[in-house]
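Every protein chain of the complex appears in place save one, which is left out.
This part shows chain A:
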Amino acid sequence: MLEVKGIENGIVIDHIQAGKGLKVFNRLFSATDNSVVLLMNVTSKQLGRKDIIKIENTFDVNMDILGIIDPNITVNIIKNNKLVEKLKAEIPKSLKGGLQCQNPRCITHTDDYAEPEFKLISANGKLEYECSYCEEITVYKL
């Protein structure tokens, strides 16, 4: 069995639906200089299979982005080899950045002052976010 040692300081993003680990990495950590371990298809009692990401010396993580990728994700914050905080992702009711408005005519695509902002309209199978600028619905499939 594959074994990866624990981290001394950093975060462990756990319970990622199998196959979505790479997506989490690409969205949030592709530019990091810190050490990252991405574990895929790990056996899980709860999920059957899951992905896990461990990142050293990083403590900030955008929980909104994790929430739209997979609301079942948990984040363990480790300091000096001890679990100091456990966070649970949730589908965000509002979102600043993170998504691009799907309306090509929206001001957020052309003006740096206009950071995309969204309000959750529906979360039935797919996430529907309304752009606060153009009011167009952007759909994010869970």
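FYI, a residue touches a chain if its C-beta (ideal position, glycine included) is under 8 Å from a C-beta of that chain, and two chains touch if they have at least 3 such contacts; residues count from 1.
What we mean here is this: contacts and distances are computed from a predicted model.
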Omitted chain, identified by the protein name its UniProt record gives, among "Sulfur-oxidizing protein SoxY", "Aspartate carbamoyltransferase", "SNF family Na+-dependent transporter" or "Putative spermidine/putrescine transport system permease protein": "Aspartate carbamoyltransferase"
Full-complex contact with the absent chain, from A:56, A:90 or A:136: A:136
Omitted-chain contact residue, chosen from A:30, A:43, A:80 or A:110: A:110
Absent chain, residues of chain A that touch it: 103, 105-114, 131-137
